[in-house]
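With one protein chain held back, the other chains of the complex are shown just where they sit.
Order of writing sets the chain letters: A and B. Residues in each chain are counted from 1.
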Amino acid sequence: MLEPVKLANFFIVFFSAASVILFGAIYALTFAWSRLKNRPRLMPLAYAAYLGLFAAVIVLAWAANLFNNTFWSVIVLLMLAGYLVAPHAIWHLCVGTHAEDLHDEVVPIKVFQQR
Amino acid sequence: MAETQTQALWWASESFWRKMAIWVTAGSFVVLIFLTFDTVKQITAGTKRVPAYSAINNRIDYVFDAGRNFQVPVIGVEEPLFGKKLTEAEAEAMVSHGKLTTQAKNCMGCHTLLGNGAYFAPDLTKAWLDPAWGSKDAREQAMVDFLMHPELAAHNALGRRMPNLGITEDEARATVAFLKWMSSIDTNGFPANFKPIDQADAAAVAAPVAEPAAPAADLAASADVSSTPAQQ
Partner (left out) sequence: MAALGMLTSANLNGGQKLAVKYFTVAIALFGAQVLFGMLAGIQYLKPDFLFGILDFSVNRMLHVNAMVVWLLFGFIGSVYWMLEDESGIPVVGLGLGNLIFWIFTLAVVVVVVVYLLVQVGPGEQSSIWLINEGREYIEAPRWADIGIVVCVLAFFYNVAATFAKGKFTNIGGVLVMDLIALAGLYLAGMYYTPNISMDQHWWWWVIHLWVEATWEVLVGCLMAYGLIKTMGVRRKIVETWLYIEVALMFGSGILGLGHHYFWIGTPEYWFTIGGFFSALEPIPLVAMVVHAVFDAGHHKLKSSNNPALGGFMHTLPQINLYTHGTQWTASHGHLAFFGAYATMVIAFFYMAIQKWRGDVWMGANLVGAWKWKWAIFMLHAGMITMVMAMLVSGYEQSQIERAIGGSTWMAYFAGQEHRWFMQGMFWRQIGGWMFSIGFVLLVWDMITIGKRETRAAYVLPTETVTA
C-alpha cells in the first residue's frame, strides 16, 4: 500500500533525499581518493560520510513512510548494504580490469586490501 | 602483448562481462515482455482500471478508498453527456474524435494528461471533475464555450491565457467526452488530495465499484496505517 508523504514532512523528505545523494557522492569520492593516493588516514572520513548517508536514508525512509511496509523496508536495507559495498566492489573491478596494465604503468596502485 | 596474457581474474575479464551484458539485457527484456502482456490486458478499455468508453453515459466521481488509501474513480448513476445516451460504438467514436482533437491541437504542448506533457497549464486528468466549472449542470456547456473561445478568459493574475485553437463545436463536445472518459481511469490516486466538483443531487445514490468513504476526503486526515490493501 502506498502511503503518501505527510505535509509536515515535506521539507524533510526533500532535504534528506538530497543528503543521500550528497553523502553518497562524498563517500564514493573520499573512498576512491584514499585508495588511490594510498592514504589510509582519509578512510575514516569516507566512513564518516557513509554514516551521514546512513542517517539520511533512515530519515528519508521514516519521512516517506517506508517503514510501514515490508517491501519498502527491505528496499531501504538493500540500499544501505548496497551503498556500503558498492565503492569496494567497483574499486576491485577497476583494479581487476586494469590488471594487465599495471606492469608497465608508472603510477603504482595498491592492488588489493588497503590494510 | 595483452592478448598473450591469460586473464587470471575471471570476474574482471571481458568475456565474463560480455556474457553478463547479454544475460542481464535478455533477462530484463523477457521480464518486461511478460509484464507488458499483463499490463496491456489490464489497461484495455472496458476493464476495471480503464472503463469502457460508454462510461460517459454515467456519473463519474472520484472518492477516497480506505483500503487502497487513495482516491479512486467511481462510475455512478446514469448521467448521459449532453443528455444523450450513446451506444458503446458511438461513445468510442466520440471519445476518439476528442482524443484526435487533443492531439491535433497539441494540448500536451502546455497541459499534462495523466501527468505527462508540459507544465504551462493545468493537468487535465480530472478536468471533467474540476470545481472551476462551477456547478455540475452548467459544466458541459461551460466547457464547450471555453474550448471554443479560450482566449476570452484570463485565468490568473499573471494573465496566462489559452490561445484560440480554432476548435469547432463538434470538436469541443468530443473533447469534453474524451475528458469525461479520461477522468474515469484508475490512476492509483493521481492527482493526490483532489477535491472534485460537487455532483450530489437529492435523489440519486451511486452504485459504486468500490465502497466510497467520505467524498473529497483529505489524505492527511486519514493516515490509517492499519487497514489492509483491498486489491493488489
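Following the convention adopted for this analysis, a residue touches a chain if its C-beta (ideal position, glycine included) is under 8 Å from a C-beta of that chain, and two chains touch if they have at least 3 such contacts.
Keep in mind that this is a model prediction, so the values were computed, not measured.
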Which positions on chain B touch the chain that was left off? 1-3, 12-14, 17-18, 20-21, 24-25, 28-29, 31-32, 35, 38-40, 42-45, 49-50, 53, 92, 95-110, 112-120, 122-123, 126-127, 130-132, 151, 155-161, 163-168, 171, 174-175, 178, 182, 185-195, 231-232
Going by the touch rule given at the top, which residues of chain A touch the chain that is not shown? 2-5, 7, 10, 13-14, 17-18, 20-21, 24-25, 27-29, 31-33, 36-37, 60, 64-66, 71-72, 75-76, 78-79, 82-83, 86-87, 90-91, 93-95, 97-98, 100-101, 105, 107, 109
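As a convention for this text, only the chains that are shown with their structure count from here on.
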Find the geometric centre of each of chain A and chain B from their Cα atoms only, then give the gap between the two centres in Å, rounded to an integer. 37
Across the complex, what residues on chain A touch chain B? 1-4, 6-7, 68, 92-93, 95-97, 99-100
Provide the residue numbers of chain B that touch chain A in the complex, in ascending order. 2, 5, 7-9, 11-12, 68-70, 188-189, 192, 219-220, 223, 225, 227-229
